[in-house]
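Only one protein chain is missing; all other protein chains are in place.
And then chain A:
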Amino acid sequence: MKFSSTLRSLTAASALAAAAGSAFAQDKPDSFDIGVFTFLSGPAAAYGMPGRQGAEVMIEQINAAGGIGGVPVSATFVDEAQGAEGVISEYRRLGEEPTTDFMIAALSSGNCLALAPIADQMKMPTVGWNCDTHQLFAKEDHPFFYRPNGNTIAEFMSYVLYFLDKNPDVKRVAIINPDYSFGHDAAEIVKATLKSLKPGTEVVAELFPKMGSSTYQTEISRLSAARPDVIFSNLWGGDLENFVRQAAPRGLFRQSQAVFALGESSMNNVAMPEGVIVGVLGDGWWRSPDAAKLGATEFATAYQEKYGKDPVFPAMKMANAFVVMKAAYEQAIEANGGAWPSKEQVTAAMEGMSINTLTGSMTFRADNDGIVDQVVGTIGSVEGIEGPVLTDMVRYDGSKVLPPEGEDPMVWIGSLTPEFLAAMPKPGSYK
């Protein structure tokens, strides 16, 4: 910790030194070049493509309004489906190009874990637009890597709060998550939260199918046989759509209450039954009351005109990453007396930044993790709106569901009691 605080001080000092003298001022580029990392192919593209589309809409809007500091934005998109090795080499290749100003990377938690130390090495300001893992800043500081989202602790704990309030008599819970850190971490968080808030709840099945599985028929049989009251899943993209398509005809969602943590991102692609609990891993539901006041509707309209469909939360997360990037540059330019800032100055501008995104407020903590609220709801329909929407919503205060900085998150969850749940807002309270 002593080393990390020294590192942080050095970063801040170098940023201040850079800001102090005009000798450090950068030439204003002709183009603001960024790398944007997301899944563009394979089953994960069902989640990753809305991210790219959100980026394209934001770039059009930013450029139409004069760019960032008067410089038009130009993006190079990198497909994360090529695997971590390819992603790292693409990041290095782009980062070594002198024209690259900023990175928005990445979708996958695994890729974010791999890229964060490289961002530090290359001193490349980077915003993790999606990566959720709470491991990201747990072991070491990453002064050049920022995440304007909550992490997996806040996200998955919120679902447990919600389904315990909706189903107070729940006794048997089953989990089906993807077989990598995101899935296993979520299972641990759900189990730990249940243990603290509803002791005695039994986890009757824990399944971790391989990511990209084409069939879940045996898993569906296993879940049916376990007779759970609630099935929690953080399957996502094509995997989630596959699972829903295969499970729905077999009556799984009539038997058990389904909770799909990333369900909102797929509910326009696959028919999810009404009553399924879904969320947005943060506050990125573009129809939420807060989002309507903050410009999400305008973004959604532009998105709908361009792509003929609603933006799902990966698109909103990406859009919010652009909001953060733009704000960081504008603040750095202002702090630099109007001159084009260095990468260190941009990074310094993100330290402790607190802004409104398109869907809520976001504040960077000292560990570069963002505090955002968590919106959870139930799939339903509303007159006048075509397609499924989130109903019976709740908005959990991001600072209440994020473990205190520096504290072991699992120890923190273990310290919670049922009173914590009782004090939280209830489903239906966010209107």
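What we mean here is this: contacts are C-beta pairs under 8 Å (C-beta built on N, C-alpha and C of every residue); 3 or more make two chains touch, one makes a residue touch a chain; residues count from 1.
Everything that follows uses one rule, which is that contacts and distances are computed from a predicted model.
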| Protein that the absent chain corresponds to, by UniProt name, given "Cell envelope biogenesis protein OmpA", "Imidazole glycerol phosphate synthase subunit HisF", "Branched-chain amino acid ABC transporter permease" or "4Fe-4S dicluster domain-containing protein" | "Branched-chain amino acid ABC transporter permease"
| Residue among A:Glu56, A:Asp101, A:Glu241 or A:Asp310 that touches the chain left out of view | A:Glu241
| Candidate in contact with the missing chain, chosen from A:Lys210, A:Lys293 or A:Lys306 | A:Lys210
| Quick one: which of A:Lys123, A:Lys195, A:Arg222 or A:Arg287 touches the chain that's been left out? | A:Arg222
| field | Contact set of chain A toward the excluded chain (per top definition) | value | 40-43, 45-46, 49, 81, 179, 205-210, 212-215, 217-219, 221-222, 224-225, 238, 241-242, 245-246, 249-252
